[in-house]
Each structure stands twice: as structure tokens, then as C-alpha cells.
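I am attaching a structure below and will ask some questions about it afterwards.
As you look at this complex, bear in mind that one protein chain is not there, while each of the others sits in place.
Going by the order they are written in, the chains are A and B; count residues from 1 in each one.
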Amino acid sequence: MIEYIPFIAVVTMIFIGLYAVLFRRNLIKIVIGISIIESGVNLFLITLGYREGGVAPIFTSLPPGTTYPAGMVLPVPQALTLTSIVIGVAVLALMLSLVMHIYRKYGTLDVRKIRRLKE
Amino acid sequence: MNIIDVLIEQSPALIIAIPLLGAFLMPLVSRINSTVRNIFGLLVLCLTGFFVGILASDVLANGPRLYIFGAKDLAVPMVRILFEVDSMSIFMALITMVLAFITLIYSWSFMKDHDGLDKYYTLVLLLITSTLGMELTGDIFNFFVFLEISCIASCALIAFWISEGEALEAAFKYIVVSAIGALFVLFAIGLLYAQYNALNIATLANVLKYTFLDKIILVLLLVVLGMKAGLVPMHMWLPDSYGRAPPSVTLIIMGATLASFYGVLRVIFTLYGNVLSTTMRFSIPLNVLVGWILITLAIISIIVGVAMALVQSDFMRLIGFSAVAEVGYMFLAIGAGIAALGTPYATTALQGGILHLLNDALDIGLLFLVAGAVYYITKKRSLDDISGLARNMKYTTVFFVIGLLAVVGMPPLNGFASKFLIYESVYQLNPILSIVAILCSILMLAVFVKVFYAVFMGPELPAFKNVTEAPRSMLLAMGVVAALMIFIGLFPNLVIDALVKPAADALLNHAQYIGTVVGGV
Partner (left out) sequence: MFSLESGSGFWNPILWIFIFFIAFLLFYGIRGFGKSAYKKDTDQTKAFLSGNEESSAEEMHVKASNLYWGFTTSMKTVYTELRKMHTGNASDYVLWFVIILAFLFLIIGVM
């Protein structure tokens, strides 16, 4: 049971994020929602790489007695997560700057009022 | 080994590296002056185009080509980042390069009076890099990275006219939708990695079992990439952003959209190529189910796109909705090709769809260029405020008429050649689909006749008595596209034999794609 908790957390985070994007009106909260989804996905990737009793996957400084490669946690998901975090920061910064400019032009952060483009 | 062989061997990496380097050198070069900047941009694109060209000639002659980052040969295929270029990828790369050249030439005049052009050209080159990356990569995580880069670059370009609130709004909607989409792609990639310990498409396709998780992955990838390509009812970001982005960059944003469409093809035909014939409950094979799902969404796309385009009054937004309909035609052809996989008309449908991809890029692209020229001259967006421009803008009018005839599929222009293949093959799957497609084509004619009347015909309004023709570089860009369209229209079989047939064969023959990486399948 205990090993499923990370996956439950992942699904919960994705749903919380989706809830925020779908049903919150404030643009900042929508951005926070997207951030939560991203953290959920990152957590998922990290969980994939976990091995019980594994050591950090640094080939040159393996503790003596580790079996290679079975004794290491998987390095690929960590690389993926790092990349994903970097991209996430860029997207987050872009979104927040857009929200800032939208507030200047529209004078509101309510997503229902920011719809001059419709129909 | 002579120099050309070495260049061809290194070209997949160089195609990405050159525009990327160019993008980040652009702010430096822009400090000298604007002419140097324009020439530098063109130079970067020429160099990239040269490598795409030699790679295309090699791939079309010798089959798929592999580029492995950081190693000479493929000892452990799982952990290397691969670029795998087959005829389909190179076809997409050629389209992207054509769109990129036209964008650049058009931008010279169109964006002349704006400031912040160093950032503009940087973003343009970044978007081109990411689009090419999505098309050439053989690694699914790499695909995600390029998808995100293209999402960031296009969002920034959509918001380029930052003084308009609507541009910001369109950009925000675009980034919300594509950020969530991209995260779901990442989730699907995580699921794939969890099951098969691999990230490159060929290895994954080789071992894919179609478990329950694979079903989830298929749905996630299909829906996200379909959304990024503009399938109804997930299309709403598309008219917003196409309508509000500077018309000069709409072309390459459309290139990125088409790269997502390419992603759909790659997922279905290559990643799930081995399991497409798996029978499921009620003894329905997977390909029939996926095919009919795509056909349903495609027909809705065509109808909604055309119907909404009919009532638009904003010129560029109207073209955005007709772009949705055009995407629907491509998905209709692809859906029919998948649903009837193995029959001769499935291959025809696939070829029609792939040719329509090229035609859609050119037709809608030309219309956006014309819309941009009209906006540049009149500074008006709404069709209600413009009238009688044909008197002073003769060349633009001619280009618009060519674009109009092509986009509605009038013979002998290029739109007809591909729509002919689509109608004829889809008719054999189900006649009703073909009839709906033709009727919507006629409605599309009504849409653009309205635009033609409103913008170019009609009484001469006093405000536009002294308008002049669009600047020369814009006319040149439109002329190049129009010439390409007429050429494809008159000699469709040349293009089909040279580019489309190999591309369709590459999609259908997924064993070759897998075999290039895995070996001895």
C-alpha cells in the first residue's frame, strides 16, 4: 500500500490543479493551478526512478559494494525532471508577465471578464 | 569520404543548431543596424535551408537517416538522444523552411516601423528551430522539449503587439491551453518510460504491447496534439491567436501547428503502428476505432470552422476559422486512411491528406499575407470598415483571388488537387463524409466571396482614396507563395511522386523506421 502513496499524490495534485484552472476565476489562481499540475507531473517522473535502497546515480563515486546498475536509482527520470522544471519556470514567468500586462489593460483579473475575443 | 557526405551526416544536428545559434546572436547583430540584421536572418535561414535540402535529397534517395548525439554508434539505444529523419519528417521540414523564408521576407517591410525587432527576429528563429526539432527528432522526450519551446516562442510572438489588450488575451489563452497540454504529454511520456524503460520512438514502437496504460497514453497524446493542431471543439485558442498575432508570424505559428499534426501522424502510424490491427471488444480493430474518432472530430471541425467563419467580421479571425476547417480536411483524410488501413484507397486518402498539409500551409498562408497587407495599408481589422481596395491594390487583389480559389478547392489550383484525392478516397469509405466535405467547401467559397466583396469590391470609401500598393518585399513574399500554388496546381503529380508518396510510404512502412534504430526487426 505504502508504495502507492506517491502515485495517489500525483493524481490528486493533477486534479487539484485542473480544478483550479477550470473553476477559479482569478488569473493568478489559474496560473497556480498550472504550476500544481506541473509539480504533480514532476513528482510522477521522480517516483518512476525510485528504487528501494538505491544510491545516487553518480558512477564515479559509487559506495563500495553497490551492484551496477541495479543498485542505483534511475538517472533518466531525474534528468527529465530537471529539464521539465527549467521549462516550467520559463512558462510560469511568461504567464505571470502576461497576467500583469492583462491587468494593466483590462483592469481586472476575472477570467470571465477577459473575453473580448469570442464568437 | 567527401565533404558532402560529412555535411549530410551532420546535417540533422546542424539544422537545429544553426537557427538556434542565430536566434541568440540576433540581439548582438541587431546592434549594428537593421540592414545587417535582415541579411543575417536571411543568411541563417539560407544555411539551414541548404542543410534541409541536402538532407532531403539524401533521405529521399537512401531511406531514413539516424543522427546520434554524443556517440558514433548505437551501443545502448535507450539512453541516447536520437534524431531520426525519414521522408515524412523531411517533408515537414521542407514546408517549415518555405514558411520561414516567406515570413522573413514579408517581415522586412511589415514590421519595419516597430521597435523591439531584435527580440522579434530572435523569437521567429526560435520558433523555426523548435518546429524543425519537433519534426526531425526520434526521441519522444525531445519532442516534448521542442513542443514547449514552440509554445513559449509562439506565445511571445502572439503577444508581440503588446499595446493591444486583445493580443495579450489571445496569448494568455494560448499559453494556458498549451502549457496544460504539454504537461499531459509529459505525463504520457512518463507512463511510457515507466513501462518500457525507453524514450526513443522506434524502440518504444518495437516493444509496445497495447496494455491498459498504453490506451491512456494513446488518448493523452492524441487529444493534446489534436488540440495543438486545432481540432474542434478544442480549437478556440486558434482563431484567437491567429487573429491577434502579427500576420507576418502567423505563417510560422501555423508551421508549429502543422508540426503538432505531424505528431499525431507519428504517434498513430509509428508509435502505435505495430498494434494498430489489435482487435478489441466486439471484434473492432484499433485502427477502425481511432480512424472513426478522428473522422468524427474532423467532420465537426469542418462544419464548425466554416460556419463560424461565415459570421466573422474580423478579417484575420475569419481566416483563423477557415484554418480550423482546413485542419478538419486533413484529419478527415488521415482518419479515412487509418480506418481503412490496407485498402488501396486508404493510401490515396493518406496521400491526399499529406498533400493537403502542404496546400493548407500555402493557401491559408497566402490569405494571411494578404490580410496583413490590407491591415498594413488601412490599419483596420474589421471587414465592415474596408471597401473598394481593388482600385489601388491591384497585385494584392490578384493574390487574394488566387488564395481564394485555392483554399476553396477550385481547379486548376493546388487546393483542388488534394481535395480531389480526399473526396475520391473518402467517398469509398462512406459517401456521406465526402458530400459533407464538398458542401462545406462550397460554404467556404461563400465565406471568401464575402471577404472579396467587402475588402476589394464595393464603393470607394473616401478614407481609402489615396491608399497605395503594399511594399515590395510583401508583394514578393505573396508572389512566391502564389507561384508555388499555381505550380502545385498545374503539376500535382510531380509533387506527389517526389515528396508525398515517399512520405506516405514512410508512415505506412513503420517497420523501416523501427528497423533503422533497433536493427533486424
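Basically, a residue touches a chain if its C-beta (ideal position, glycine included) is under 8 Å from a C-beta of that chain, and two chains touch if they have at least 3 such contacts.
Note that the coordinates shown come from a computational prediction; the quantities given were computed from them, not determined experimentally.
Peer 1: Which displayed chains does the hidden chain touch?
Peer 2: Within the full complex, the chain not displayed touches A, B.
Peer 1: For the chain that's not shown, point to the residue among B:237, B:261 or B:400 touching it.
Peer 2: With B:237, B:261 or B:400 as choices, the missing chain is touched by B:237.
Peer 1: In the full complex, which of B:177, B:338 or B:354 touches the chain missing from this view?
Peer 2: B:177
Peer 1: For the chain left off this view, which of B:307, B:398, B:436 or B:511 is in contact with it?
Peer 2: In the complete complex, the chain left out is touched by residue B:307.
Peer 1: Sort through B:262, B:329 or B:416 and give me the one touching the missing partner chain.
Peer 2: B:416
Peer 1: Which listed residue (B:4, B:216, B:442 or B:498) would be found touching the missing chain in the intact complex?
Peer 2: B:216
Peer 1: Go through chain A and note every residue touching the omitted chain.
Peer 2: Output for chain A: 18, 21-25, 30, 111-112, 114-119.
Peer 1: What is the set of chain B residues that contact the non-displayed chain in the whole complex?
Peer 2: Residues touching the hidden chain, for chain B, are 172-173, 176-177, 180-181, 184, 212, 215-216, 218-220, 222-223, 226-227, 233-234, 236-237, 240, 280-282, 284, 289, 293, 297, 304, 307-308, 310-311, 313, 344-345, 348, 352, 383-384, 387-388, 411-412, 416-417, 420-421, 424-425, 427-428, 446, 450-451, 453-454, 458-462, 489-493, 496.
In this text, only the chains that are shown with their structure count from here on.
Peer 1: Which integer distance in Å separates the CA centroid of chain A from that of chain B?
Peer 2: Computed from C-alpha means, the inter-chain centre distance equals 28 Å.
Peer 1: Provide the residue numbers of chain B that touch chain A in the complex, in ascending order.
Peer 2: Residue positions touching the partner: 79, 141, 145, 148-149, 151-152, 155-156, 159, 162, 164-166, 168-173, 175-176, 179-180, 183, 186-187, 189-190, 193-194, 199, 239-240, 243-244, 308, 311, 317.
Peer 1: Under the definition above, what is the set of chain A residues touching chain B in their complex?
Peer 2: Residues of chain A touching chain B: 14, 18, 21, 27, 30, 34, 37-38, 41, 44-45, 48, 76-77, 80, 83-84, 87, 90-91, 94-95, 98-99, 101-102, 105-106, 114-117, 119.
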